[in-house]
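The complex appears here without one of its protein chains, the remainder shown in place.
The chains carry the letters A, B and C, assigned in the order they are written, with residues numbered from 1 in each.
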Amino acid sequence: MKKKTVFIEGAISPNFISESIAKHQSKHTIGGHNIFLGQVRADVIDAKTVAAIDFTAYEDMALEQIAEIREKAFETYDLTCMHIYHSLGKIKAGEICFFVFVSSKHSKEVYAATEYLVNTIKKNVPIFGKEIFEDDTHQWKTNIK
Amino acid sequence: MKKKTVFIEGAISPNFISESIAKHQSKHTIGGHNIFLGQVRADVIDAKTVAAIDFTAYEDMALEQIAEIREKAFETYDLTCMHIYHSLGKIKAGEICFFVFVSSKHSKEVYAATEYLVNTIKKNVPIFGKEIFEDDTHQWKTNIK
Amino acid sequence: MITIKYFGMLAEHTQCSEEQLEFKPLTLSELVQDLKVKYQLNPASFHVALNHKLVQDCEDITLQLQDEIALLPPFAGG
Partner (left out) sequence: MITIKYFGMLAEHTQCSEEQLEFKPLTLSELVQDLKVKYQLNPASFHVALNHKLVQDCEDITLQLQDEIALLPPFAGG
């Protein structure tokens, strides 16, 4: 299974996203793109506000899981391209930490494909997040379904 | 009903998209964005290849329809922001002509909201497209469900 | 006066995107019938909008002064 680049050190910049979009303009069979962006929320928990999330991952296992999820998505949905990026390190509230980008000939399948990818990655990929509050205390984030 | 800017003369640039994303980084209650991008396909029809689509619209009616669709989407889905842009004029194959951008506290509702917006706009908004072939002949595009 | 607008393939066919007609107290269906004859339009190929709203049944609507009527071919946005 081919392992594509997934992890990016630091936040995913709007500029990185626009460059990814621009790269697809030479692919003239694509009719629709769907993009999901995860942005760090300044959640208030017990009167303390989240200032950033520090992400770590079990990278080898995560890349294998994501390669499997990619293959499954290509089998299930009629997609031309699929790109998945996740940040590592400290990502501040308002910054983007997760970028899922799916392209297809027609628009019909892209929404379900994106939803499948986002939910399966949240559930099955070993990525860990330390929510750092403004007062420098922290708690560990958990993806509860 | 407030009418927001929807129509853009010419293609929607990746840069315009990244600027829209960047503007949302100050909104710290947003946890997920979903973006749909419609890209002009170089379809081959009876051995002729589409080189561009020339879009026109019944603008006054289109803006009223889109304002209604926006209100309905805000009622139906738990959204923080919603932006809709469509190109007018000649958009070349590979260029982006349609940009739907939805943001929410959580990721759960953004996929269905985007799909609803894209499908309802295609079906109910008076936008017309002349598919121009490489030999400069043309045919009129029709959104068939 | 009333205003008639044509879009897309209909504007191409009529070679006209907008025209003003003197007001007469016709029903909308009578007006549309007149336009069909004038431009040899295929009625299956367009919808009618009155003041920015699609009209399903033109029979019962009587034109008002300054109405805006539009003949709309199939939509192709997205």
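Following the convention adopted for this analysis, a residue touches a chain if its C-beta (ideal position, glycine included) is under 8 Å from a C-beta of that chain, and two chains touch if they have at least 3 such contacts.
Treat the numbers as computed from the prediction; the structure is a model and nothing was measured.
Undergrad: For the unseen chain, which displayed partners does it touch in the full complex?
TA: Per the contact definition above, the missing chain touches A.
Undergrad: With the full complex in mind, choose from A:I12, A:I35, A:M82 or A:I121 the residue touching the hidden chain.
TA: Missing-chain contact among the listed residues: A:I121.
Undergrad: Using the touch rule from the top, list residues of chain A that touch the missing partner.
TA: Chain A touches the missing chain through residues 38, 53, 55-58, 60-61, 64, 86, 97-98, 118, 121-130, 140-143.
What we mean here is this: only the chains that are shown with their structure count from here on.
Undergrad: Central chain, going by Cα centroids?
TA: B
Undergrad: How many angstrom lie between the CA centroids of chain B and chain C, rounded to a whole number?
TA: Using C-alpha averages as centres, the distance is 26 Å.
Undergrad: Give the residues of chain A touching no fewer than two other chains, as numbers and ranges.
TA: Those would be 107.
Undergrad: Could you list which residues of chain C touch at least two other chains?
TA: Correct list: 78.
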